[in-house]
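The complex is shown incomplete by one protein chain, all other protein chains being positioned as in the whole.
We call the chains A, B and C, going by the order they appear; numbering starts again at 1 in every chain.
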Amino acid sequence: MYFRYILRRLGQTVIVLFFISILAFALIRIAPGNPARMMLPDTATEEQVHAKEMEMGLDKPLYIQYIKYIGGVLRGDLGTSASYQTSVGSIIADRFPATLLLTAATILVSLLISIPIGIIAGIRQGSMVDFLAMLFALIGQSMSTVWLAVMMIYIFSVKLNLLPALGMGGIKYLILPAITLGYPLAAQVTRMGRSGMIDVLREDYITATLAKGIPESRVYTKYAFKNALIPIVTVVGLQVGYFLGGAVVVETIFSWSGVGQLANQAVGNRDYALVQSLLLVIAAGFALVNLIVDLINAKIDPRITLE
Amino acid sequence: MERKLIFKRMVKSKFFMTGFLVAVFVVIISILSPLLANFDPTANALVDRLKSPGIAGHILGTDQLGRDIFSRLLMGSRYSLLIALVVVSLAAVIGTFLGLVSGYFGGRTDTLIMRISEIFLSIPQLILAIAIMAMLGTSVFNLVMVLVITSWTQYCKLARNNVLVQKNMDFVHASQVMGAGNMHIMLTQIFPNITTPLLITISQQFGMIIMVEASLSFLGLGIQQPTPSWGNMIADGRTYLTTAPWMVIAPGVALMITVLAFNFLGDGLRDVFDPKRT
Amino acid sequence: MAEKMENKSRKPLLEVRHLKKYFTIPRKGQLHAVDDVSFQVYPGETLGLVGESGCGKSTVGNVIMKLHKRTEGEMYLEGRDVFASDADKDAFCRKVQIIFLDPYSSLNPRKTIKDILSEPLLVQKIVKKGPELDKFLEELCETVGLSQDLLNHYPHELDGGMRQVVGIARALSLNPSFIVCDEPVSALDVSVQAKIINLLMDLQKERNLSYLFISHDLSVVRHISNRIAVMYLGQIVEMADTDMIFQNAMHPYTIALMSAVPKVSVDKKVNRIVLAGDVPSPMNPKPGCRFAPRCWMACPECSNKTPELTEMEPGHFVSCMYARESRERAKTAATVSVEKMMESQ
Partner (left out) sequence: MEEKLLEIKNLRVRFVTERATADALNGVNLTIRKGESLGLVGESGAGKTTTALASLKLLPRGGQMLDGEIYFKGKDVMRMSKRELLDMRGHRISMIFQNPLTSLNPVFTVGEQIGMVLRQHKGLNKKQADEEAMRLLETVGIAGYRLNDYPNQFSGGMRQRVGIAAGIACNPELLIADEPTTALDVTIQAQILELMKRLQKEYSTSLLMITHNLGIISELCEKVAVMYAGRIIEYGTVREVFSDPRHPYTRGLLGALPKLEGDRDRLTAIPGTVANAQHLPEGCRFHPRCEHCTEECKKQQPEMVQVKEEHFVECFRGGKFDG
């Protein structure tokens, strides 16, 4: 059952990736101006542009152009960056580990903090703990990444001089960007954990479990917890979208040389080949995260695979 | 639900009342901003650059070009709120309509609309916005369009999920068997029942759009200088963080308060209308 | 109460012939919700349609109301083909109406009772808004015994029984001659249920209404119906006059169903035939008798040959090859053992 679900979900992911590739492909073509010129540095000569036009097959029908494009992508050929003058693939590969480190560490820490807070707030609905948790969550939800990032630097680097503001290095460098990036996610997860727990505790099966003489502490930590985890995992999947967007801002502000910073630089340099590929890579990463999230959810909730 | 009860809950809900009052305050301020601004927000005055708050009538100081931050803040609020208003209205109308149609008729229409919205949902909002803005170039029109394109799916999904529940309700069947048309049923029977979740989403999206717009403007892809926006004001101030922190703090606080107000409002509404609450 | 009708001499009001409704379930196949059902309902008569959940009884009602598209089959109202391309759809709406199971979901929570009751009149353009409509509603309220003060209230302010009265009033507002009653009392408490049943029966007498009364509750169906059709997995397995079916049930399913109902009696002896297993789903049914896998008198033959609905005595139709033996064999049929229960899974 689970295996079949994995297959089905993989199939869906492939379809999503297909549509994303179409979107990335279309992006260059709906933009005003000559697509071939857009893929080249501003200094390119007419001959170079003409050669690029031929290479992209601009004289051929759109579907042939797409096949050429997707063929290249599948072979790992993402084109040449106009500003860096090297292959887009290698640039992205260079920057990728930094982003992976930042995002993975951030997600992990924010989940470890927010899930317990949310669950406890749900159990103690209406208490002071609950109110504070909700306040924490609402403020987090309302924190613009831009503002939070700059404030973090101002307080912890400029005023208190505790942590480095810019660049990469040891764990010290990770703290500020991680908090900035992780707080909104933690806020959403806290909310979901709370409302998930509240919903679960209203269910008949929880009353039934209590009526079986199982101690409350175990009902919460073992039985209700598993049910409450389902909406939490789902919301993490959805939030990763905002999260990746936030990474562009955070990496830019904290000079974290990852994929997000690269995206901002590419836009600034009008390096459209790079922008196009980054869109593809980030969306693919997002699709992958969603796949993992769904597989985890299906492991927790047997109803998903049974239906 | 009973109107009396809703009113009672509204008044009692701290989140709702705070959000509501602050949101109204912010909106009024931004409407009155031309009257309140005491300087021309775009006029450079290099002699007065980087003045700290309170000096020479500059309530919140000046920026690196000597422009009055208070006036820029007020004008920026107009842009932020107006863009959010236009974007949310357009996205809500388009998304809700498509969601209603999709859920009500089902079949191929549904599949088509759902596929399209899935594509948009499969790309992180800000990333897609950045890519499109980079390709199309920066203008207010493009900015609004990009924000609509990346946010209509929220309403579409919401409307569709609700319609799927509502259309199997017997009161909808009752309308069908008395010979009522589809439009009549969709608009008079189903729509009134999804206004509550819609209202909650709109209010939360309002805050969200303001934040996304700020991020885009910060990255130089939104509102362009010299037109003030909270996002590009923070971007400006970033380099002067050590010498003129007010350049960042003023727009940042304004941004936070505004977004917080709309989120409080949305959350309060959710709480007020929660059918499961006893 | 229910006088015997001389059906033969009269023309049916509504006739359904070989009605089929299949749902296509992705990756699973065809769900035969209604599979070749035929019956007639005569003016002023109540036909009870009884069966367990999933037997297709509500689907029959929904197809009649055109809430579902039929897969196959014909339907005639006063002799006219309802599915014909030139059929008058509005005329059908006015003649045929429905009362729903759930008095909560059948009334739009955002509308007042007045809105709800006037909707059919306005949609069908029978009256315009204004004093004419008010007078119409006044009469309607009087007919069903609804206080007019309630017109400005919202559904949630009414209790279940009152809501069901509103549902009945709405169905009556177009002055129909045929009403599908889809489990109208199943969600109600006993004391309220009696009130609604009495109201339905009074209205029938006053207005010579015909009912298709769909229910899972045998005793309610017995009380209100002139004739009864028993459904199992999308088919009618037995159909006869109410007294006939209760005194002389012939289909093994009907017999088991009747014995399954707990009776209010001081005498504790129950001779019950317990059916093993659950009602199977009507997904891609195999040929042969659909009841055979659960039947307490099934023979190997039953899973091969499909029984036809045959007239065993005048007006009594049964779809079982061993219908003549069933009553005799029921006396000795034993309760199923735990082992058999497990096998049937």
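FYI, a contact is a pair of C-beta atoms (placed from the backbone, for glycine too) under 8 Å apart; a residue touches a chain by one contact, two chains touch by 3 or more.
Computed from a prediction, not measured in an experiment: that's the story for all the values here.
Just so you know, the chain we are not showing touches A, B, C across the whole complex.
Remark: the omitted chain is touched by one listed residue; of C:L150, C:V192 or C:A330 this is C:V192. Touch with the chain that is not drawn comes from one residue among C:P262, C:P287, C:P300 or C:P314, which is C:P262.
Within the full complex, the residue among C:L13, C:L275, C:A292 or C:V318 touching the omitted chain is C:L275. Interface residues of subunit A with the unshown chain, by the touch rule above, are 203-215, 223, 226-227, 230, 300-303, 306-307. Within the complete assembly, residues 2, 5, 8-9, 277-278 of subunit B touch the chain that is not shown. By the touch rule set out above, subunit C reaches the unshown chain at residues 1-2, 52-53, 159, 161-162, 189-195, 197-198, 201, 216-220, 222-224, 246, 256-266, 268, 270, 272, 274-276, 278-279, 335, 338, 341-342, 345.
As a working rule, only the chains that are shown with their structure count from here on.
Without subunit B, contacts among the remaining chains split them into A | C. When C-beta pairs in contact are tallied for each pair of chains, A-B comes out on top.
Summarising the inter-chain layout, the chain whose CA centre lies farthest from the centre of subunit B is C. Centre-to-centre separation of subunit A and subunit C, using mean CA positions: 53 Å. Each chain gets a centre from the mean of its Cα atoms; for subunit A and subunit B, those two points are 21 Å apart.
Shared contact sites, meaning residues of subunit A that touch two or more other chains, are absent.
Residue positions of subunit C touching 2 or more other chains: there are none. By the touch criterion stated above, subunit B contacts subunit A in their complex at residues 15, 115, 118-119, 121-137, 207, 210-212, 214-215, 218-221, 231, 234-235, 237-238, 241-242, 245, 248-249, 251-252, 255-256, 259-260, 262-264, 267, 276.
Across the complex, subunit B is touched by residues 62, 65-67, 89-90, 93, 96-98, 100-102, 105-111, 116, 119-120, 123-124, 156, 167, 170, 174 of subunit C.
On the subunit B side of its complex with subunit C, the touching residues are 1-2, 169-171, 173-180, 184, 189, 192-193.
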